[in-house]
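So that we are looking at the same thing, I have put the structure below in structure tokens.
Left out: one protein chain. Kept in place: all the others.
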Amino acid sequence: MTGAVNSHEILVMPTTALDEKSADYAIVCAIPIDAKGITMIFGRQANDDRRDKMERIDSGKPRFAAVGGEAVIVFDDVFVPHEKIFLNGETEFAGAIVYRFAAHHRANYGACKTGLMDVLTGAVSYLAQAQGTARASHIKEKVTEMIHLSETLYSSSIATSAEGWRTPSGGYMVDTMLANVCKQNVTRFHFEVARLALDIAGGFIATLPSELDMKSEEVGHLVKKYFSGVEGIPVEDRIKIGRLIEAMTGGTALVESMHGAGSPQAQRVMIFREGDLANKIKLAKSLAGIRQKAKGVQI
Amino acid sequence: MTGAVNSHEILVMPTTALDEKSADYAIVCAIPIDAKGITMIFGRQANDDRRDKMERIDSGKPRFAAVGGEAVIVFDDVFVPHEKIFLNGETEFAGAIVYRFAAHHRANYGACKTGLMDVLTGAVSYLAQAQGTARASHIKEKVTEMIHLSETLYSSSIATSAEGWRTPSGGYMVDTMLANVCKQNVTRFHFEVARLALDIAGGFIATLPSELDMKSEEVGHLVKKYFSGVEGIPVEDRIKIGRLIEAMTGGTALVESMHGAGSPQAQRVMIFREGDLANKIKLAKSLAGIRQKAKGVQI
Amino acid sequence: MTGAVNSHEILVMPTTALDEKSADYAIVCAIPIDAKGITMIFGRQANDDRRDKMERIDSGKPRFAAVGGEAVIVFDDVFVPHEKIFLNGETEFAGAIVYRFAAHHRANYGACKTGLMDVLTGAVSYLAQAQGTARASHIKEKVTEMIHLSETLYSSSIATSAEGWRTPSGGYMVDTMLANVCKQNVTRFHFEVARLALDIAGGFIATLPSELDMKSEEVGHLVKKYFSGVEGIPVEDRIKIGRLIEAMTGGTALVESMHGAGSPQAQRVMIFREGDLANKIKLAKSLAGIRQKAKGVQI
Partner (left out) sequence: MTGAVNSHEILVMPTTALDEKSADYAIVCAIPIDAKGITMIFGRQANDDRRDKMERIDSGKPRFAAVGGEAVIVFDDVFVPHEKIFLNGETEFAGAIVYRFAAHHRANYGACKTGLMDVLTGAVSYLAQAQGTARASHIKEKVTEMIHLSETLYSSSIATSAEGWRTPSGGYMVDTMLANVCKQNVTRFHFEVARLALDIAGGFIATLPSELDMKSEEVGHLVKKYFSGVEGIPVEDRIKIGRLIEAMTGGTALVESMHGAGSPQAQRVMIFREGDLANKIKLAKSLAGIRQKAKGVQI
């Protein structure tokens, strides 16, 4: 459903492995977004009112404020032409489709959120310059940690592809263990990076008045006076970057990193399952001088 | 400034130790909130539009939505009667007043946020019941962790008072080391507790439509159908608790835990300063069999 | 069993709640350590050979190297006089005795390990002086973190007593929730403090030769030359403090912090059980505007 409202067509697929009794749900297909019988109910996102009211600075994303958002998509007797149906009752493939789709989604989450974290790192670095704190050793330590986490995530995403393999059809499949590891780190690192960003940014993000106040004749000069930073960086730029940081560190953005492409526990189940404990136990026994004749892994 | 807009009087004090040249700023006083010359510019808070539009469920706090918020307070030639002035140029006391005020503020932050975390723990526990996941072992582990962090914070707050001391005037002063430790933990635990809460809550918090959609004739029945949980818990209650969790885990709430009563680094500077390394070194030398005749602590 | 080998008498008690069928095991009593029928099999501890060979510096505890250690205690037909028996088959009290003993043990673990962490903080501070790194900002950050964790633990231990209560017999009982929270933090903080200490100490702890080499005619001068630090601090003192750090950051010391007074999961079970979720849910419902008539907590 992510991004569906901005798309021409949407892809529909099951969310879990299916048995024969569920054949009616073993459907994968593509549908135009405006097909008859589809209702999209747009969800609320953090601070979406600012966007709707065209308060562009306060939205945090002045150039892209009008886009994005999730919707609940309701199907009521929707017709799908035959050539847009890719699975039609073959329940034996449902699990594999779900898992392969999830693996790709989880893998590219790492690259996506690396970009987000890089922007956030740039934003707080610029704000620290505007506030005159950029050279403080504890600020540099925190920026270093943000980069470290972002690059750790990036490396997981790269490795997921580097360890991928060619399917008989000529497509490529990512490494499923590393795809889950990558997404699991997203569910942690975005929060920690947001925490560090808010630490560096300072408390003004919670007290900053509306851009309408900043532009008002009555109090605008006061807002500009008391929120100014170092000389040479316009107060409006400090406010803009503060709003960008606000938008990237709270609310919907964090929920999406947590649950997009599957919730944390879904990844943990797969990490345990693909961990090949039988082989790890074999290695440990060998080093400890224990005869193999391995009992089955019971864990 | 926190809570000033809801108060009859506000207290004004310096924010740092002062030297003689800054005597003009060594002022502590009380002023009625509507005194002539005071301008309050109200800051934006996360999702404040929902509150302003009286969308009570979406605000997350249906019963208390209309209150709260920070304001920048501007003073322009404000008259203060003599009996409301508590410090008037005595720069030698400025540092002590700041530090003692900060210590009390940091100490009671622990108790305040323990309450917040307890409510959040209750909210996700109820939501897990509504969603049928309350008995899953990983959910119980996460709830346990939320309680553990909340109680750790509570214990720091209690100990800060238990180790307090009576001043000659008959007032009581908290333990300043523990007060800083307490607040430092607030800057970490609220984020971790929020992360766990959003993990337990699931992704629906990012896709849930407006309460106006829920109440609309056109799509209300769809919202109610597709957001329902286990039997016996009304869908509206699930939505209400979801909005409460949203309000307590993002945006202004987190910034306030980070920077209220002083930013994290301010506490760390005090923790290091009050850590009495000279004595700790003495203990270590004694155990290691090193003659004392201690060199001065240089760290 | 901890410390039994150094005691005149040992106390024996069950380790779990008991039902009527287990009445034979519902025994609490005191026995002289040398009673007939008792066999103590001394366990190995990290680097205990250094201690046994009287290499006092390498043991890390020159003044106390000869003491300490755990033993498996085997009972084979041991006679206990009547006045030394405190529970004798009353299974209904077994659970309470275990839990109260465990709570006190877990509570004082916090104070005990605060002392350990303080010494460790002093040790690395002194070593940093000896190595000329004490003023580096990242070293100060790490020392600050060590103090912060130690004081957090200390506050949990203090609060556990401050929230205690008087029993009808005139004794005092600690707060059981906080006692579990306190011990749970021990299982984490000692590891983190050890990690920080080894970070500050540097790699020389893994390459430092034996004190016999340091004292040998052949290579002693080389050891002293290449392990010397800043002027004014004898090389032998640097080595002594290094060995103390080694002894406090690895092996048995860490295992004991993990499992002494009950393993981590034992505390988590109690934290969840005493967390009073029903009340927390009530608070959350109230704030969210949900009617109480609370369903029973199912989590």
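For clarity, chains are labelled A, B and C in written order, and residue numbers in each chain start from 1.
Criterion: contacts are C-beta pairs under 8 Å (C-beta built on N, C-alpha and C of every residue); 3 or more make two chains touch, one makes a residue touch a chain.
Computed from a predicted structure; not experimentally measured.
Engineer: Among C:Thr39, C:Asn88 or C:Asn279, which residue is in touch with the absent chain?
Structural biologist: Checking each option in C:Thr39, C:Asn88 or C:Asn279, the one touching the absent chain turns out to be C:Thr39.
Engineer: Out of C:Thr91, C:Asn108 or C:Thr187, which residue would touch the omitted chain in the full complex?
Structural biologist: The single option touching the absent chain is C:Thr187.
Engineer: Which of these, C:Leu198, C:Val235 or C:Ala278, touches the one chain of the complex that we don't see?
Structural biologist: Considering the complete complex, C:Leu198 is the one touching the chain left out.
Engineer: Using the touch definition up top, pick the residue from C:Leu208, C:Met270 or C:Ala288 that touches the left-out chain.
Structural biologist: C:Leu208
Engineer: Who touches the missing chain here, C:Leu11, C:Ala96 or C:Leu222?
Structural biologist: Once the missing chain is taken into account, the touching residue is C:Leu222.
Engineer: For chain C, which residues lie in contact with the unshown chain of the complex?
Structural biologist: These residues of chain C touch the chain that is not shown: 1, 39, 41-47, 49-50, 53, 58, 70-72, 74, 136, 138, 187-188, 191-192, 194-195, 198-199, 202-203, 205-210, 213, 219, 222-223, 226, 246, 249-252, 254-256, 258-260, 263-265, 268.
Engineer: What residues on chain A make contact with the chain left out of this view?
Structural biologist: Residues touching the hidden chain, for chain A, are 56-57, 60-64, 118-123, 125-126, 128-129, 134-135, 139-141, 143-144, 147-148, 151-152, 154-156, 158-163, 177-178, 181-182, 184-185, 232-233, 237, 240-241, 243-244, 268, 271-272, 275, 277, 279-290, 295, 297-299.
Engineer: Please output the residues of chain B touching the missing chain, sorted low to high.
Structural biologist: Where chain B meets the chain not shown: residues 137-138, 141.
By our rule, only the chains that are shown with their structure count from here on.
Engineer: Provide the C-alpha centroid distance between chain A and chain B, rounded to the nearest whole angstrom.
Structural biologist: 27
Engineer: Can you work out the whole-Å distance between the CA centroids of chain A and chain C?
Structural biologist: 41
Engineer: Return the distance between the CA-based centres of chain B and chain C, expressed in whole Å.
Structural biologist: Those two chain centres are 32 Å apart.
Engineer: What positions in chain C touch 2 or more of the other chains?
Structural biologist: 141
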